[in-house]
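With one protein chain held back, the other chains of the complex are shown just where they sit.
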Amino acid sequence: MKNSFFSRFTPKEPKFFPLLKQLSEVLVSSSAVLVESMQHDKPEERSSYYKKIKDLEREGDRLAHLIFDELGTTFITPFDREDIQALASHMDDVIDGINSCAKRIAIYNPRPIGDSGKELSLLVQKEADYICKAMDELDTFRKNPATLREYCSKLHDIENQADDVYELFITKLFEEEKDCIEIIKIKEIMQILEKTTDSAEYVGKILRTLIVKYA
Amino acid sequence: MKNSFFSRFTPKEPKFFPLLKQLSEVLVSSSAVLVESMQHDKPEERSSYYKKIKDLEREGDRLAHLIFDELGTTFITPFDREDIQALASHMDDVIDGINSCAKRIAIYNPRPIGDSGKELSLLVQKEADYICKAMDELDTFRKNPATLREYCSKLHDIENQADDVYELFITKLFEEEKDCIEIIKIKEIMQILEKTTDSAEYVGKILRTLIVKYA
Partner (left out) sequence: MKNSFFSRFTPKEPKFFPLLKQLSEVLVSSSAVLVESMQHDKPEERSSYYKKIKDLEREGDRLAHLIFDELGTTFITPFDREDIQALASHMDDVIDGINSCAKRIAIYNPRPIGDSGKELSLLVQKEADYICKAMDELDTFRKNPATLREYCSKLHDIENQADDVYELFITKLFEEEKDCIEIIKIKEIMQILEKTTDSAEYVGKILRTLIVKYA
């Protein structure tokens, strides 16, 4: 049925925007769990937050693949299919980054990471919120791109802030921390958090490309 | 000659499947060498296994680029060219992962890695075997996708197993190992092995996409 001759031509665009929105909501949820997890340092708490985030990561994966499957079987798409694919797969990257971070906190079990960890995870959450709001602009930005453009510029600014937080933190970590094993653990966790803010900014770059192409 | 007007239109599909099969056989061989290498801990043995795997990695690279070149000069392909490209480049990624792992074992020369290393490398080998079998389905799955679908699901299951092996291992490593330099070495090697099982599962995801698109 799905692949029958006619169904392939039936306009299916409306499906893509709700699916992208749903994916962005999973991103928002997992960033919120990450922020909350940063308040807790007991091993069993860390494992339980990781479990929650892992479930969200699987849900994100499922949605991303639903989108890819739709793209593979739909002839008419609201944007070039590479653009939709890029949006889905890069939102999924942000969720993967959050999952990687929670996983390492659970299995490395480092000493409390401190304020910079909380700060970076809050920046990831802010980015997730802008990405989620941006999904609401997908069917209107061609006529009015100002709002979407603003979200992209916010994503860019937040990523720059994250860079500064990260660089200052690592400089201090190497100056002050003398326990090599803690350095290994915390450096890697912070590196992944910082990369996750990059991935979120990358979603903003794709959105900016859409504005250039279609608005 | 190769690029002449007519040769470009001559159906060339039959070339792609044998080339993909050959690439998957290189993958199987390098995974087998990796498994064997895990039984040996002397520096000179490690170097010699790395040499073997490096040669296979170059052969894989050569085949992948042969496929890309064919794609660049062939007009008619059995699937969308992105799909063939994705299959070749992601099989190549798995081979690269195996090579990265063997390289680090040779140049880091860590203490014996133990059972979890053997276990993960056996999982990579299992995945390689399923990928290789999957290549035999490429010209028949449109009519009968059941077997290919089964291989994809096996790849998915194996990757989940690998995750569990890895997470348990790293948790223990940080609890028990106190030699920081050994932690650096072994953590990175195991991380690469685990990523390699991800890359193999990714080949399964591409195959699943082919089923959705064409079966």
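Order of writing sets the chain letters: A and B. Residues in each chain are counted from 1.
Everything below uses one rule, namely that a contact is a pair of C-beta atoms (placed from the backbone, for glycine too) under 8 Å apart; a residue touches a chain by one contact, two chains touch by 3 or more.
Since the model is a prediction, treat every value here as computed from it, not as a measurement.
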Considering the whole complex, which of B:H90, B:K103 or B:K126 touches the chain not shown?
B:K103
Touch criterion as defined above, residue of A:A32, A:L66 or A:I184 at the omitted chain
A:I184
Pick out which of A:Q39, A:T140 or A:T171 touches the chain that's been left out of the picture.
A:T171
Counting contacts across the full complex, list the positions on chain A that touch the omitted chain.
167, 170-171, 174, 178, 180, 183-184, 187, 205, 208-209, 212-213
Residue by residue, what part of chain B touches the chain that was omitted?
65, 68-69, 72-73, 103, 106-109, 180-181, 184-185
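Here is the rule we use: only the chains that are shown with their structure count from here on.
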Hey, what angle do you get rotating chain A onto chain B on C-alpha, to the nearest 5 degrees?
120
